[in-house]
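The complex appears here minus one protein chain, its other protein chains still in place.
Our next item is subunit A:
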Amino acid sequence: MAAPILTASGVSKRFGPVQALQNVAFHVAPGEVHALLGINGAGKSTFIKILSGIIQKDGGQITVGGEEVHFRTPEDAIRAGIATVQQHPELVPDMTGLDNIFLGRESARRGLFSRIDQRGLERRAKALLSRFPVALDLTLEVGRMSAVEREAVAILQAIAGENTRVLILDEPTSTLTDIEREDLFALMGLLKAQGIAIIYITHQLEEVFAIADSFSIFRNGTCVARMTVDEAKAGRVSLADLMLGEAIGDIFPPRAATAPGDAVLEVGALCLQGDFDGISLTARKGEVLGIFGLVGSGCDELAKAIFGVTPPDSGTLRLRGQVVRLTSPRAALDAGVFLVPGDRRTEGLVLSRAALFNVPLANLRRAAAGRWSLRRRRMQGDARALTGDVALHPPSLTTPASGFSGGNQQKIVLAKGLYSQADVYIFVEPTVGVDIGARAKIYALMRQLSRDAAVIVISSDCDEVHGVADRTLALHKGRQVEPVSGVFSRDALLMAGIMGEVAQ
């Protein structure tokens, strides 16, 4: 392979008492797709932030194209040809794809009154699209685009600087469906063919073999392994073991050993115009019910309808045999339904606040327990016990939720759910952006919850639904698809969710 375009050696970084990176060695060649793997907190993000100039290294050497570089700002990195697409790219939803791509670079001249050169913009866009022929209508507003189209716009925006030599993608596939993922991989192929090196962070290990040429694994702040995908295949290397530093077993807990108990939640012919129609299901104590559906299948809307966020147009809900009407989250919580929402950062947590604030939030009645004032000592004790139960790391009750990794933020939401003592727990996309160690813990907690409550897991990750649930069904374009008899196999579930058909 060609000489490396980007190298790093001996890179280290310390945050206060925490050695975030130590003596990291790294290299990537032009046209190489290189996956960066590691559990949350392993140092991937810190390393990427150093490469993109967001933070500065304490020591070590980084070279681009053979020359040593010192990035003080993100602009320095961009000028050196390193473009980064953040995990949640910031785009202006009301502007078109084209306007977003050239935002801040509309004109070659810098000046308050320099006119936007519309024809020049179109020419540049055409040139960009001729290099990377993506099937994408750039005149559409970004707010009306799908997740993969937005990701493509963000990538085009990042590489519109013409001289991009290295592109960093931070978990680009975490919100994409399988089909969209293929589109993204196609775009990555085009970039690769242009000789751009791609560094790509992911938690989806099977993607590594699908798209990457090589990978590095970070653990405890250092790069513990670098190999090509061919080497890994030949040596039958387990990526998960390398990431965790120890052999892990199956991340899914064993299924329920005993027959499920009483029906807790019965959903009858639930309908919400435009989102889903005629959904009937029963969730029982003692089992995990899995629902698989892609983005747009109505899964998220179904969960929110049951939880009272957007009450359904018609249909019935029964809790423990009683018909209930849940018209608000308050009503749902009072009736004993708890939602672990799909977007934990906006729907699940007050990020600026610590676990001590977030954990009791959905059940303040319990926190006050009949008094005017909150029972603060008891609240603190409960929060400490529950964050311990979910193995929150670091086990701090006073660190703002924003300071935790994705997996540990989800654990705070789980502790909040445990505090609210519900009878029905609905999980939506429970492990998006969660590393494999925390995933295993979250699945185990679901299983534990199902002993005393009904648990419904809704996800666009077919393996997750199939792996964790005792009984599964699929949602396809708002309609439910159930197995003819018994349970879905993994492949049948996938077919049901993607095609809406039941395999015979």
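Quick note on the criterion: a residue touches a chain if its C-beta (ideal position, glycine included) is under 8 Å from a C-beta of that chain, and two chains touch if they have at least 3 such contacts; residues count from 1.
Operating definition for what follows: contacts and distances are computed from a predicted model.
**Student:** One chain of this complex is not shown here; going by its UniProt record, which of these names is it: "Acetoin dehydrogenase", "ABC transporter permease", "histidine kinase" or "Tetratricopeptide (TPR) repeat protein"?
**Tutor:** "ABC transporter permease"
**Student:** Tell me which residue among A:A210, A:V323 or A:L364 touches the hidden chain in the full complex.
**Tutor:** A:L364
**Student:** Can you work out which residue in A:S12, A:Q61 or A:S396 touches the chain that's missing from view?
**Tutor:** Residue touching the absent chain, from the options given: A:S396.
**Student:** Using the document's definition of touch, tell me which of A:L21, A:L339, A:A453 or A:L494 contacts the absent chain.
**Tutor:** Touching the chain that is not displayed is residue A:L339.
**Student:** In terms of residues, what is the contact footprint of the unshown chain on subunit A?
**Tutor:** 15-17, 55-56, 307, 309, 328-330, 332-334, 339, 341, 346-353, 357, 360-362, 364-365, 367-368, 372-374, 376, 396-399, 403, 416
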